[in-house]
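Missing here is one protein chain; the remaining ones are kept as they sit in the complex.
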Amino acid sequence: MKVTFASDNTAGASESVFQAMMDAAQGDAMPYGNDEVTAEVTEMLSALFECDLDVFMVSTGTAANVLSLGAMTPSWGSVLCHSESHILNDECSAPEFYTGGARLIGIDGQDAKIDPIKLKALTYHKIGDVHSCQPSAVSLSQVTEVGSVYSLEELRAITDIAKEAGLPVHMDGARFANALVALGCTPAEMTWKAGIDILSFGATKNGTMAAEAIVVFNKSLSKDLAFRRKRGGHLHSKMRLLSSQMKAYLTDDLWRKNAEQANSMMALLQDGLATIPGVKINTPAQANMVFCTFPKGMTEHLTEQDFTFYGGRWGEGVVRLVTSFRTPKEGVEAFIHSAKAFVEKT
Amino acid sequence: MKVTFASDNTAGASESVFQAMMDAAQGDAMPYGNDEVTAEVTEMLSALFECDLDVFMVSTGTAANVLSLGAMTPSWGSVLCHSESHILNDECSAPEFYTGGARLIGIDGQDAKIDPIKLKALTYHKIGDVHSCQPSAVSLSQVTEVGSVYSLEELRAITDIAKEAGLPVHMDGARFANALVALGCTPAEMTWKAGIDILSFGATKNGTMAAEAIVVFNKSLSKDLAFRRKRGGHLHSKMRLLSSQMKAYLTDDLWRKNAEQANSMMALLQDGLATIPGVKINTPAQANMVFCTFPKGMTEHLTEQDFTFYGGRWGEGVVRLVTSFRTPKEGVEAFIHSAKAFVEKT
Amino acid sequence: MKVTFASDNTAGASESVFQAMMDAAQGDAMPYGNDEVTAEVTEMLSALFECDLDVFMVSTGTAANVLSLGAMTPSWGSVLCHSESHILNDECSAPEFYTGGARLIGIDGQDAKIDPIKLKALTYHKIGDVHSCQPSAVSLSQVTEVGSVYSLEELRAITDIAKEAGLPVHMDGARFANALVALGCTPAEMTWKAGIDILSFGATKNGTMAAEAIVVFNKSLSKDLAFRRKRGGHLHSKMRLLSSQMKAYLTDDLWRKNAEQANSMMALLQDGLATIPGVKINTPAQANMVFCTFPKGMTEHLTEQDFTFYGGRWGEGVVRLVTSFRTPKEGVEAFIHSAKAFVEKT
Partner (left out) sequence: MKVTFASDNTAGASESVFQAMMDAAQGDAMPYGNDEVTAEVTEMLSALFECDLDVFMVSTGTAANVLSLGAMTPSWGSVLCHSESHILNDECSAPEFYTGGARLIGIDGQDAKIDPIKLKALTYHKIGDVHSCQPSAVSLSQVTEVGSVYSLEELRAITDIAKEAGLPVHMDGARFANALVALGCTPAEMTWKAGIDILSFGATKNGTMAAEAIVVFNKSLSKDLAFRRKRGGHLHSKMRLLSSQMKAYLTDDLWRKNAEQANSMMALLQDGLATIPGVKINTPAQANMVFCTFPKGMTEHLTEQDFTFYGGRWGEGVVRLVTSFRTPKEGVEAFIHSAKAFVEKT
């Protein structure tokens, strides 16, 4: 049995997502988002988030993130984010491209969460000094890069500092549903009620093929996003391809069910790992991702057993394990079983 | 019966395209193009074009065009193109964005084809003068914006001038298959054998949902395209979504069959229109699009009959009619019938 | 005697400008514009223009123009200007660079003045259509590229249209003083009272070495100019070098005296040319520049006589003659004399 914990972007898509795409492909529809499904999606997101909002569908998470940052930051500004964040480390220099050359300022903090004290200091750093980039926006990731989740209080601590300094806040929600399920709060509570201005509402990692929504709560920021999306080449002619995926994702709580599956598999995995001598859990998983340290040889052993996951990029023995909406319970059990067997043998 | 001649991007996708997407969505696959289907697509395109080439899959035609231009043009350069071209008129300033601010220079020419004499003059305009943008690339559209098709000789006339001036040539092939079917030549003959360096190989308008390939024949230009695609937010994590569409499109000559259907429906439509007194065909259609001038009142009449198409943007009475792989023969006949009825009545 | 009519940027600088630079170079002063001379210049310009305003000193006219455009135009916008304007034809793609890739839209019009009717049509072109650049600013040149000068009524016709469409207006005043002297109005009347939001106040062509001021009347636009100037590399550390030049230029009406000298030499030149058979004045000069058509052989003859001026770039026989604050009366007379002699001889 071949099981992957490499990433939640290796799985395909949920059945209903495909059905919806196929249905949407029948007949003709106006291009560029002037179709009925796209309108429906905006309504559904508005209902989900319990507020008026603007939606811009795109097909990649990078596009969602960097279009958002472009709308929030002048070219002479800077975006304050965690030093391990995806926008800083995994999107080449897409943020610089879309902001016209603004700078990302990495801030440290435990568990890949921005340290509020350090953030506060930076929001007042060299303000008005033309020789220095000016703090212009804050971006945080929920779930974070190491699998932790900001509590509502922690979110508030960040956004309060941002608001006081007059900076808009972007949330990279590539794993939004996983975080929401972990916190057990409403989408509204984790976003605009917590001070978020723009959300990259990720769906691709949690059941769609390629569909992400830029959700704008602070509509003063959405003025030019339509033009920016077109300029970036991200306005799909057959927009219903994207919108139908999102519609299926929002229908019958698919997003929630998928995230619950991924998170519960991670919980099972983590519980199992905790029972294995020599395995250290680096950051306790709150959603569907965990970083841990394996004893010498275990990574090779598990790889030989056809389990796939990422290692070798971080410290000695450190690996990253990710579960998805498709991770099977038997796969997790087999993984734990195999890991245990290795330890007992050595 | 509701029939649209508005655009070839209003139709959905061919059945086999969907089946392929659904199949691709089963199981896990490595992300970002490191999957098997993506590798297969490169091989298929290589076979189709009878040469070694590089392929970069993206999801919109604008992305294909502007990433190509970005790879060909320094920021202080200019792109010579037809004054009615899509890149100049219909992509906001995406070309400027992706080239770092290069300039598009529109050149006139009959039937939306670049006039070679004017092109030649411009390739030598202010060369070496730092006060002026320097000609850096040529971009032409095949099929053109008005539905005409460059003959192989006409292509050569353009590319010879470009080559002599040391400029690479881009082909916007949003309707590549329709042009190819019209000319009855091989893909190789219409591209690299005719001097094309990079092709935007369109598929979305002819049967896929959202899948375009940047096909690089002059591989010295492909060096940085991988980085540019990521920076533009156009690298799909679940790349097989795109690649599977393209694979289906290339399988069993789907691309050709779809284009033949579209073109033959246009021929039928055009033949019909030619028999109607008062209807003037502005540019004879060679592929799947025609511009013609309707007598007063005919546009309104047909619109009331539930036919949709674009008008009112160009001269008095001028309309654009486009057929697609899904245009039904009965739809064309009904349109001609209705048009005739209008003329006879008045 | 060697005399040039090639350009007003071939002359050096007025004596008092140099004296002021030398004086400013004594002793120490705070860098980056925090010196006394720079503060004085702002006060002097405020007095000259009879209003509160912001000043950003730079050392080239291109910098003044493109920083201004950058402050007025979003990256997805367009700048409406005359098709013969300097920003469109003589600054490489500096405007695209500083606006993040906005587009310049050239508008025709008699005597290099924007045609108000064509301007009006373009301000409403494809508004709200994401596929098209959005009109975002208007830029006009006073003196124009062919040496004509907008009357106050003509200026108003342009700015009224811009204001109605909500577009700010930039004036490229590379030859501002020459235009002002030609019209005989106040600086205020020719700028903010006529609807100008930002002025490139040129001084280099009229007596300084390298000193231009961006004068912002509409202070809502100056918010980020300080950052943009630094980002462009245009913030001088020893700013007093620039400011002292400008101070001398504004002292004792040097700017006016220099412009009067240049304009009166042009009037003399033009009057002389008018008396020569076979010489055609293409656009009557109102300031210090004229385009005219010489009979066959005259250009060569005058060039041999050591007169320098530009020709060979425009139509058959068309030449451009420019006078400056340093053009000597004897030089003009010698030119006319030599031209006459040529005609009489042939």
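We just call them A, B and C in the order they show up, numbering each chain from 1.
In this section, contacts are C-beta pairs under 8 Å (C-beta built on N, C-alpha and C of every residue); 3 or more make two chains touch, one makes a residue touch a chain.
Note that this is a predicted model, so its numbers are computed, not measured.
Q: Quick check: which displayed chains does the absent chain contact?
A: Even though it is not drawn, that chain still touches A, B, C.
Q: Write down which of A:T42, A:S75 or A:T204 is the residue touching the left-out chain.
A: A:S75
Q: Touch as defined at the start, partner being the missing chain; which of A:M22, A:V41 or A:C92 qualifies?
A: Of all options in A:M22, A:V41 or A:C92, contact with the hidden chain holds for A:C92.
Q: Could you tell me which of C:V66, C:A102, C:A285 or C:A339 touches the chain that is not displayed?
A: Of all options in C:V66, C:A102, C:A285 or C:A339, contact with the hidden chain holds for C:V66.
Q: Among A:C133, A:L269 or A:A285, choose the residue that contacts the chain missing from this document, as touch is defined above.
A: Here the residue in touch with the unshown chain is A:C133.
Q: Please output the residues of chain C touching the missing chain, sorted low to high.
A: Here the touching residues of chain C are 4, 6-7, 9-13, 18, 21-22, 24-31, 58-63, 65-67, 91-94, 97-98, 204-205, 209-210, 227, 230-238, 240-242, 326.
Q: Pick out the residues on chain A that sit against the missing chain.
A: Touch with the absent chain occurs at residues 75-76, 78, 89-93, 96-97, 99-103, 130-133.
Q: Mind pulling the chain B residues that touch the left-out chain?
A: Here the touching residues of chain B are 32, 74-76, 100-101, 130-131, 134, 224, 226-231, 235.
Keep in mind that, in the parts below, only the chains that are shown with their structure count from here on.
Q: Could you work out which chain's C-alpha centre is the most distant one from the centre of chain C?
A: Here the answer is chain A, farthest from chain C.
Q: Centre to centre, by mean C-alpha position, how many angstrom separate chain A and chain B?
A: About 34 Å separates the centre of chain A from that of chain B.
Q: Indicate the whole-number Å distance between the mean C-alpha point of chain B and the mean C-alpha point of chain C.
A: 43
Q: Averaging only over C-alpha atoms, locate the centres of chain A and chain C and give their separation in whole Å.
A: Computed value for the inter-centroid distance: 51 Å.
Q: Chain B: which residues touch two or more other chains?
A: Residues 91-93, 97 of chain B each touch two or more of the other chains.
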